[in-house]
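A single protein chain has been removed from this complex, and every other one stays in its place.
Just so it is clear, A, B and C label the chains in written order, and each chain counts residues from 1 on its own.
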Amino acid sequence: MDHRAAGLTDAEAIRMYRTMLLARRLDERQWLLNRAGKLPFVISCQGHEAAQVGAGFALKPGVDFVLPYYRDLALVLALGVTSEAVMLAAFARADDPASGGRQMPNHFSDRRLRIFTQSSPTGTQIPHAVGFAWAARYTGEPFVAFVSFGDGTSNQGDFHEGLNFAGVFRLPVIAFVENNRYAISVPLERQIASPDVASRAQSYGMAGVKVDGRDPFAVYRVVREARERALAGEGGTLIEADVMRLTPHSSDDDDRTYRSREEVEALRQADPVARVRAYLLEQALLDAAALEALEAEVAAEVDRATAAAEAAPLPDPATAMRHVYAEAPERPGASTDRWGGAGGKGPEGWTEPAPAGGGTDGGR
Amino acid sequence: MDHRAAGLTDAEAIRMYRTMLLARRLDERQWLLNRAGKLPFVISCQGHEAAQVGAGFALKPGVDFVLPYYRDLALVLALGVTSEAVMLAAFARADDPASGGRQMPNHFSDRRLRIFTQSSPTGTQIPHAVGFAWAARYTGEPFVAFVSFGDGTSNQGDFHEGLNFAGVFRLPVIAFVENNRYAISVPLERQIASPDVASRAQSYGMAGVKVDGRDPFAVYRVVREARERALAGEGGTLIEADVMRLTPHSSDDDDRTYRSREEVEALRQADPVARVRAYLLEQALLDAAALEALEAEVAAEVDRATAAAEAAPLPDPATAMRHVYAEAPERPGASTDRWGGAGGKGPEGWTEPAPAGGGTDGGR
Amino acid sequence: MAVKTYIEAIREALWQAMERDPGVFVLGEDVGRRGGVFRATAGLLERFGERRVVDTPLAESAIVGVAIGAAAYGLRPVAEIQFADFIYPATNQIVNEAAKIRYRSNGAWSVPLVIRAPYGGGVHGALYHSQSVEKAFTGHPGLRVVTPSNPYDAKGLLLAAIFSDDPVLFLEHKKLYRLAKGEVPEDFYTVPLDRARTVREGDDVTVIAYGLMVPYALEAAERLAREEGIEATVLDLVTLYPLDRAAIVEAARRTGKVLIVHEDNGEGGVGGEVAAVIAETALFDLDAPIRRLTGPDVPAMPYSPPLEAWFMPSVERIAAAMRELARF
Partner (left out) sequence: MAVKTYIEAIREALWQAMERDPGVFVLGEDVGRRGGVFRATAGLLERFGERRVVDTPLAESAIVGVAIGAAAYGLRPVAEIQFADFIYPATNQIVNEAAKIRYRSNGAWSVPLVIRAPYGGGVHGALYHSQSVEKAFTGHPGLRVVTPSNPYDAKGLLLAAIFSDDPVLFLEHKKLYRLAKGEVPEDFYTVPLDRARTVREGDDVTVIAYGLMVPYALEAAERLAREEGIEATVLDLVTLYPLDRAAIVEAARRTGKVLIVHEDNGEGGVGGEVAAVIAETALFDLDAPIRRLTGPDVPAMPYSPPLEAWFMPSVERIAAAMRELARF
């Protein structure tokens, strides 16, 4: 769709493309580093970038709570996660802001940006998002909770229980399904018995919306609309974006056993990054030279991030016992930072809890 | 609906009424015994009888696998469970065929009748039913799996995961929701975000059917049709029967804190047992005298069952360690009884497994 | 100081926590209009309203999962699982999520969540309303598991759990709800989440127990003291995970003869870990083999009264085991 029709400026459209490109190049670099034996594991966003960037630009970073899944590199870049942060996590360095090198790559977390820490079991983040949305309702703070996941994950019990909970209370949650028609090797027909995922919204008294996940502007619009409905107290939305998985499931996978090369080739022909690039050219938002300059700029950023991350120190095993339970406050006053990130302060009249007797309290 | 239009003979319609009445009187007797301090716990079918009997008569006892829940007294009576068996379980006697007094009352099980043992956590039986339906497909044995549960239970993850599994493989399963609009104290609006339960069928590529659960003949027809579709390989059906809970949730509950007496009184006015009684009179299937004779016959049956069960011995603690793991065969050849009940033999060419080395094998 | 029941103490703790901090709210099945099937939350809806006393859909994984999100935001949810037996659908949310969130985020996020769950038997609850579920939830670093044995601890421990910044599984023994009575201060106070408590001192034999088995052990100890002059130390574990190892070792050393009592099955139960701590740390202080008296190794407690009685450890059986150990 035309980016202007979606309510986006030219500059925004260009920034969206830049974010898609950066995600793609960071992702490709990780594969190279994996094949070179430098990274044990990669999991990709390739083919999902348009959908993710469309969603990311429709959200308010640091205000909305975002609960991504492992494919959401482009989404978190759109929200403000840096290339260096991504590479620090890929190299499992001490300064990885998501986990200090404790989690696998692409297990995003950034408290300041209100990107909630995620695990690997699929779908567990859906009830968490509903819990954040519950907190919005509870405190009156105006934000939405945005949660994303794959098509296969819509079969998990937590999907059903979480969205039903959100529906009963009409909570401001946006559930975003990135439907790439596979769960590792199992194709969509073997995963879900409904014709699509969006129609499951009906079970939860929610709006269900399908959108072309190769079109960042269309995605932007439906997510923005869902956000507005949520903030207006009209409840949640289940959005299904059709995307494609251009790589194997992960660097541990070999998809030749279950996908024909023709099928993958056909997907490559429809690559969303190329498509948006063509759109920018066609709309004369950028010319070939500007696109090349952008490529160079992004490549330099990827280089810098890689070099910085590779040079950064690994975590010290002496720290490995930390953060099992709350620790005694390291900086006094830390415990006043209770509001899920930088922005939140809590409503008027909120009091801090008194210290508990158990010696288990403290700041974080 | 007219019983003939549903494909039922007069005799069948009368038998259906008798089963409803028997269920009601057995249930009432348990409450009396509870109030007299003789039974620690009662959970009722009152208000659900029409739906249950309609379903029970549409199934083939000993052929179809049935996975009931704790309200399904009328259902299991329709399938062939005896009054005495019911009372033996209520009194937790050694000869309780469902569990030997191990489980709470109304945790039905009868292997010969292919009524599968149930637990108390709600919804766990739904995937089990899908597993039996899988076995039907696997072996080619022509039966359906019928599973029932309450409206609140349709929020459990196991409902979603189980029905999706059934939908993907188009398995012969009938999921029967007895919607009494409460889950203990929580009303339907607070339970499910969809307008009804039946429409959730769409998420599973299944037929969803709503039926008046006060009309046993209408229920009979939709269950019979679902059974035929299932046997014809056309997949499962989610049936929602509107029923009413005439009692508190259980003998441990006091519903005055959450239901007005007017509401309960209004339900009583619409009592399905009275309604079918009136229908039989109106259709002249039975006259007042015959109805009275039936009452007397049922009362006598309840008396007999109660007396027999009360007089029966309690289980011997010496048996309490039994049936944790498979025991050495008590009767040689027992291990050939592998086919889920009396009827099943398994398809041609099936071989018995060889005894394992672990000493853990044996008959049941 | 007023004498209150265990369940009154719990209700009072919930009430005071909600008064004190507007971020505290309760959620669960039937906790609102019904006031809880055991009445633990009775009166809260009327006092605090629907926003803070939430009847949820019937879906345990969502109850815990939603509470995790709310807690990570900074609220202090108190989730009720109606019977501990029904906690298992939420296992993934409890052990893979709540317990691991602080660690996996390198301290950036935390989950100040309490999960209350009535457990235990002897109440004609049969296999699925009598379970002791602690063994499945102990041993997951990041999660605390505690259980009070008396009204005083019930209140103070629940307040400590609510105002702790860690997830706490708070197990309440159903049979103690109305059986246990004791003095409970009106004021706000907390009982540490990481300390066992010596509830009786004596030099002949040490009994280590928790939950309902603590009053049973105390009664057995009093009887043996009165009738046979056997004096027992009784240690109430209070915290099942992480254990208060120092207190366990000290209690074991005091008499050199240790009886561990719990209602849960023996093999794989919390008692094994307690025995291991002693065998690692105080082996040469022991004068007798460690002894466990527990529920039998069958899947769960049967319904029929003779079978239920067979399952439950009783004061008599505890006293007999203590006597045997004292004479060893």
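Brief remarks follow.
The rule is short, and it goes like this: contacts are C-beta pairs under 8 Å (C-beta built on N, C-alpha and C of every residue); 3 or more make two chains touch, one makes a residue touch a chain.
Because the structure is predicted, anything quoted here is derived from the model rather than measured.
Within the whole complex, touches from the chain that is not shown fall on A, B, C. From the options A:V186, A:A270, A:A290 or A:A307, the residue with contact to the unseen chain in the full assembly is A:V186.
Touch with the chain omitted from the figure is made, among C:L179, C:A279 or C:V315, by C:A279. Within the set A:S44, A:T122, A:N164 or A:T247, the residue that contacts the chain not displayed is A:T122.
Although one chain is hidden here, its contacts on chain B can still be listed: residues 65, 96-100, 102-103, 107, 109-111, 116-117, 119, 121, 124, 126-135, 137-139, 145, 157-158, 161-162, 164-165, 168, 322-327, 335, 338-340, 344, 346-347, 349-362, 364.
In the full complex, chain A touches the omitted chain through residues 40-41, 92-94, 99-104, 107, 119-122, 152-153, 155-158, 183-186, 190-192, 252-253, 257-258, 314-317, 320-321, 324.
Residues 61, 85, 88-89, 91-92, 95-96, 99-100, 103-104, 127-128, 135-142, 241-243, 265, 267-269, 271-281, 283-284, 286, 288-292, 297-300 of chain C touch the missing chain (whole complex, contact as defined above).
Note that in this section only the chains that are shown with their structure count from here on.
Across the assembly, the chain pair joined by the most C-beta contact pairs is A-C. For this pair, chain B with chain C, the centres built from the Cα atoms lie 36 Å apart.
With centres taken as mean Cα positions, chain C sits 39 Å from chain A.
Within chain C, residues 56-57, 59, 61-62, 89 each touch two or more of the remaining chains. Counting only residues that touch two or more partner chains, chain B has 155-158, 190-192.
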